[in-house]
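Of the protein chains in this complex, all but one are displayed in their positions.
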Amino acid sequence: MNDKPITGEKKVFMTGNEVVAWAALAAGAEVMFGYPITPQNEIMHYWTRLAPKYGRKFLQTEDELSAGFTLIGGVLAGKKAFTATAGPGNVLMQEPMSMAEAMRIPTVAVIQQRGGPSTATVIYSQQEVNLTCFGGNGEGLRVVYSTSSHQELFDYTIKAFNTAWKYRFPTFVLADGYQAKMRESLVIYDPFEKMEMVEPEPFVGKPGTPGVDRKPAHLRNAYSVEEELYEALSKDIADYEKAVPELVEHESFNTEESELLVIAHGVVYRSAAMAVKELAEEGRKVGYFRPITLRPFPQEQLKEAARKAKQILVVESAYGQLYRLVRENLYGADIPLKTMFMPGVGITPEEVREKCVALLDGKEA
Amino acid sequence: MNDKPITGEKKVFMTGNEVVAWAALAAGAEVMFGYPITPQNEIMHYWTRLAPKYGRKFLQTEDELSAGFTLIGGVLAGKKAFTATAGPGNVLMQEPMSMAEAMRIPTVAVIQQRGGPSTATVIYSQQEVNLTCFGGNGEGLRVVYSTSSHQELFDYTIKAFNTAWKYRFPTFVLADGYQAKMRESLVIYDPFEKMEMVEPEPFVGKPGTPGVDRKPAHLRNAYSVEEELYEALSKDIADYEKAVPELVEHESFNTEESELLVIAHGVVYRSAAMAVKELAEEGRKVGYFRPITLRPFPQEQLKEAARKAKQILVVESAYGQLYRLVRENLYGADIPLKTMFMPGVGITPEEVREKCVALLDGKEA
Amino acid sequence: MVEILPKMPKSWNPESKPHKFCPGCGHGLVLKALGQAIDELGIQDRVVFGCDIGCSLLSWDFFNVDTVQTHHGRTTPVMVGIKRANPNLVVVAYMGDGGGYAIGSQHLVNAATRNEKITCILVNNTNYAMTGGQMAPTTMPGQKTETTPYGRDVEETGYPMLGPEMVAAITREGAYAARGSVAKFAQLKKYIKKALENQMAGRGFSFVEALSTCPTNWRTNAAQTWQFIEETMTKYFPLGEFKVPEGKED
Amino acid sequence: MVEILPKMPKSWNPESKPHKFCPGCGHGLVLKALGQAIDELGIQDRVVFGCDIGCSLLSWDFFNVDTVQTHHGRTTPVMVGIKRANPNLVVVAYMGDGGGYAIGSQHLVNAATRNEKITCILVNNTNYAMTGGQMAPTTMPGQKTETTPYGRDVEETGYPMLGPEMVAAITREGAYAARGSVAKFAQLKKYIKKALENQMAGRGFSFVEALSTCPTNWRTNAAQTWQFIEETMTKYFPLGEFKVPEGKED
Amino acid sequence: MSTAAAPAYLKKVYTTEVNKGKAVFAIFPGLCKGCGLCKEKCPEGALSWSEKLGVYGTPTVTPDPELCKACGICERVCPDCAIAIIRVDKEK
Amino acid sequence: MSTAAAPAYLKKVYTTEVNKGKAVFAIFPGLCKGCGLCKEKCPEGALSWSEKLGVYGTPTVTPDPELCKACGICERVCPDCAIAIIRVDKEK
Amino acid sequence: MGKVTRIALAGEGGQGVQSVAQILTEAAELEGKEALYIPNFGIEQRGGVSIAFVQISDQKIPAPKFKTGDIVVALSDRAVRRVQVHVGSETVFVYDASIEGVEEDLPKNARKILAIPALEVANKKLHPRVFNVLIMGAVIGATKVVSLEKAKEAIEKRLGYKFEKSPELQELNFRALEEGIKLVEGMEVE
Partner (left out) sequence: MGKVTRIALAGEGGQGVQSVAQILTEAAELEGKEALYIPNFGIEQRGGVSIAFVQISDQKIPAPKFKTGDIVVALSDRAVRRVQVHVGSETVFVYDASIEGVEEDLPKNARKILAIPALEVANKKLHPRVFNVLIMGAVIGATKVVSLEKAKEAIEKRLGYKFEKSPELQELNFRALEEGIKLVEGMEVE
């Protein structure tokens, strides 16, 4: 049994689901809890093949509720653990994630979005933005990374473990069916050689007899009076707010020169970026802004990027989920917002380009 | 057995949960499917006592998933049916509601918000706004009424049935633990005497042999290819957008005269309204805006109400859930926004007043 | 010469044929048995068929009967709701072993306990077929699936779930529970028919597990497929009736 | 004179006493039996106690053992996760009949099938106590609750759920299933102890249902409380062991 | 109802006289997916792969008229109702 | 550990010598909730309501020294561990 | 806006403050006034401190929650501590004289603090079970928010079915009400 799944760096060509399995292995994840759902199944398939070789564990549960709650159990016992799901499974996953949010339990969940609502399609979508950022009966004290390529899927799956364990907020890697199923090249590596990896710690089952050698862990999520909850929540919110500047990530291009700013995230951002770069090369005044963290949202960064824009185009494979985030985070500005909403279907660079050209030429109001 | 639970009008003094039970009876609801959760339990308690007297039915299910899905079944078979839940139950309810959303099944759910996230408190909160408006893996094609008094609880519970069956979007009455448990007076009435009531219709089990006398109902929520889903969704979105102007409701006061506009919803709006009215009587330039439908949101109306405002104060028993809606819907304006966030705890008129005075006096930036 | 027509059950929807199941899939046989039972009972006009997410969803337009395709594991409660709202209908909840024994087992167990007057038909193909062949609660010891690539280890994950036995253990008079197999078509059809009749008589919860083939995920040819269902599966899943309303038959 | 101290189990947390349960609540007795069992087995340092939402949540600081208060119905999976992550721990999932047999029954059934090496203690008080006394899967025929104000009607909602019987029906060697009662303290304690020992031996899923009192929602005085649990409840819920790893005792 | 065009699978049927002319073995290539379940179950070993392709471009089956006793087992085990055994005496 | 102040229920205990001085019946009013389960279970009928109030302001129980045999049943059935029967020979 | 009388009642689970609030608001209803009553409820069925927030007015009551009561009543030591936050400079704070060890915890800012021997009177003169009605009397006496007559009517409405069986109970309750009123007489709370 070899403890290091990867040594050094290695260029590979694989599906996104395979990438996630390798990333989790590389990050030192010890156990995966999961329930099948397309398009994330192959994460489990690769994991179950690879994990035993590195002494890692797997449990297929009876549903996503159980996957989330066993995950919480695994984390409480001190393991680096994770899960993956999508669509209706992500809906159910909100129950355990709301408990993790309340109890500050570091969880990592990879979401491969599919079409919605309901069962819809098994293919692809960006319709789980609302749900992943703000699902559950709470305030959405979570971290959501929206990835766009296999390289990012690898990098951010690893990062998610560090974020979760460092800040103790449920952390999500939000990808999609295209990323799950497509093959492209990336470089995989051993993160322990490259960065400081945050190690997990048990919440329960530490050495010593509780009440004798140490305090017992008495972990709860229920409070009897309003004020008790308010106090607990206020602390969590303060922690979250404090972490925001360290957490937010974005990418932007040509914002200084652009009159048209295109905003997109995830895989759609790639189409947007391609269209924008082509147009920019042709001398058109166009740039893009891409939030990497959808929660917390890079608000200041967006405001800065939009400073020069005369119009903004929001492109997404959903009906206004990113758009609402943009409007909310750009409150105070009054740049005209244009949209390209394709809920549940992919968007090609050509389509974005066409829309941009129309907007730049003033052909579309 | 008397078919009319109420004839004419009657002043009563009861708890909000009792009000909901009476409203559902009055609206002609034929069956309730539910699972216990505080603070909505007494809806079921009153319903199970009253329903048999009027030939209505009840089923206590094994969980909220089942409550939501049996509800869907009841509706499909042609019954006016409803459910009620709260908190973690509302989280689970998202799975069936996402199916109702996808299949345009008219459902009515009364949500008595409690503290969140997770189990938190059984008391009260406004932290289920995100969840109720946008829960599920979709676009939130729903109608959400936020009530503030027992009278409204009665009126809007009745209205919810009409809205649901007329427009075929899942419809929610969003109240809270205070409204659930408090007693105050209201006038109950027989809505059939007062308005046109939309009658339900079966989706399955209509007369005739399918394939012989009529087409079979083949209802589904799963699609094989992206484009098929896109087509179905586009139609639903168009229907929703078309209904928005008919659906949105709000209330406002003194917005023409006000420099400070206070925005609040639900029970908190009552505290806000009291504080604002007091101050207005004292000659201060203050008004309020209160969305009654949180989804769809009365965007135009808010913009109009905010036209004169020099500052806006958003007051809610949550950490920015209404605030985000306000920012998003007010995009384009740049009126400074102030906040009073009390997640999970009640807000008194005195507290709102104090904040307003500070803002009016320019004491708070 | 007379026109020669396929001998499909009358209640099948000819327009959706050939159906969407894979070559050699047992779902077609279970639904043939169900179709014939519906025909023989003359209830096409009052059956409501509900299918789960799982390969069963491919039957959403299979019959010329009113059909609701629901969520993974949720067909039981949807059909309970329909039946309670309109007891005159004959409702069939059609699901896979994942839908019935894993994600929807709370519904199965509680519908059985409440003695809901519905008929459940659960297709046991020992794996999660629709999602590409993962372990199911019914996966057999040593069986390889996509999530038990080295075979199901009973030490780690126990023995296959015994559904009709469980239903029999928690139900009382009025309930019906049986296990048939597409490899014994006549028996399976009889069980399904009895399960429908039991509902129609208003006696109680009626449950039939059908052992079924999944050559795609088993990666079997026709000969291996028959062998798998007839020999391997019956080692773990005995056929027969486990609960009958009035005196055990068979 | 020597200082006189209450005879609480050593593993109880004295600082959270008097505990939060109502006067006459059986939860205190179940947890006394569990506390004594933990003491006698000397495992206070490696027990992790998980409590459900239900009145059981009131035990979140009951013991001087590491404790996790989870969600309604979800204690079983949380404890499964803990046990799988650290098999050296002895985990106890403590829940009510609503949590175990209704909303969490898929977890119970599947943990049992997978033969998870955990101990579940399920408190059967025939109602949903925490939420104010609604019907539970264990509510008895004719019993009045807040959601069966005219008594549970078996025609409408069936007979009470038989948990240990169900667990026994779906588990194989290694599992343990029993039903005790707070009215038979010594027996209950023995069952709980065996259920813990069975887990410690790594044999398998261990399940104890404890009949328990809820004077608050039963609206009974002390005499009626005893009568209810000793006479009424045992009519529907026989005490005893339903599955023992090596030969049935008792 | 039934206003829709006749399903494509009705367009083609291959028939073989079997059991000494007492029955006809009919196969609908528009329904046959070539799974071979029938072929395995034939007690007489009468079925073999045919040149004719089925709905998925895979071979359909064809009976040996000498061996087939028209017992109907293949018809029964076909999950797609692609085989029909028609007893001629009944038909005429 | 145990650095916290001693729990309030330890502050008060009422004791009664029972069974001819061979045992002490001790009740902690800081623990007794007055449920009466013990009273019903006493095989000797030795327990009755006391003037002393328990933690919820309800009456605690007190034994009749003549009747109490120190069998320990009340101690066992108390869900709150409010009763302790101490055998005097052991203690001394 | 009309004057609203705000009353907060706090006690242990069994002390019946919620019934007091209910009867009180029903009496207000009978009087043709507007009333709003909201219990403060926690997770436990029994054992926690329970607070009833009552408001009575001639007009619709604006908001369910208030910070500062006109009269705040505490019936146990824990209750005394819990309701401190609801006491302001205009508040009359009432507590039972038998509560021990709360000297430190009594509000410092109340308009008036009254220790009334309600428990004693109930136990000695009447019956422990009408303790809460006695408290209701005290509240009515201190606030005059409803008339004695309507208070009796509300009691009758709520407990009438019990009175039918044991008519002496009616007498006992009405006496408790009157004794309660007497307890605060001359204490100059208005």
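Labels for the chains are A, B, C, D, E, F and G, by order of writing; each one numbers its residues from 1.
Everything that follows uses one rule, which is that contacts are C-beta pairs under 8 Å (C-beta built on N, C-alpha and C of every residue); 3 or more make two chains touch, one makes a residue touch a chain.
Computed from a predicted structure; not experimentally measured.
Put simply, the hidden chain is in touch with A, B, C, E once you look at the whole complex. Considering the full assembly, A:Lys277 is the residue among A:Arg49, A:Lys206, A:Lys277 or A:Lys308 that touches the omitted chain.
Touch with the chain omitted from the figure is made, among A:Lys159, A:Lys181, A:His218 or A:Lys338, by A:Lys181.
Among A:Leu50, A:Val91 or A:Val122, only A:Val122 touches the chain that is left out of the view. Hidden from this view is one chain, which touches subunit B at 222-225.
With the whole complex as reference, residues 13, 38-39, 121-123, 178-179, 181-185, 267, 270-271, 273-274, 277-278, 346-351 of subunit A touch the missing chain.
Contact between subunit C and the absent chain runs through residues 20-23, 55, 57-58, 129-130, 132, 216-217.
To be clear about the criterion, only the chains that are shown with their structure count from here on.
The minimal number of chain-to-chain contact steps leading from subunit A to subunit G is 1.
If you take subunit C and subunit D together, the chains in touch with both are A, B. On a Cα centroid basis, the chain most remote from subunit A in this structure is F.
For the pair subunit D and subunit E, the distance between mean C-alpha positions equals 60 Å. The centroid of the Cα atoms in subunit F and the matching centroid in subunit G are 35 Å apart.
Multi-chain contact residues of subunit A, defined as those touching 2 or more other chains: 59, 62-63, 88, 95, 99, 118-119, 211-213, 221-225. Of all residues in subunit C, those that touch two or more other chains are 53, 57, 69, 71, 102-103, 105-106, 109-110, 137, 157.
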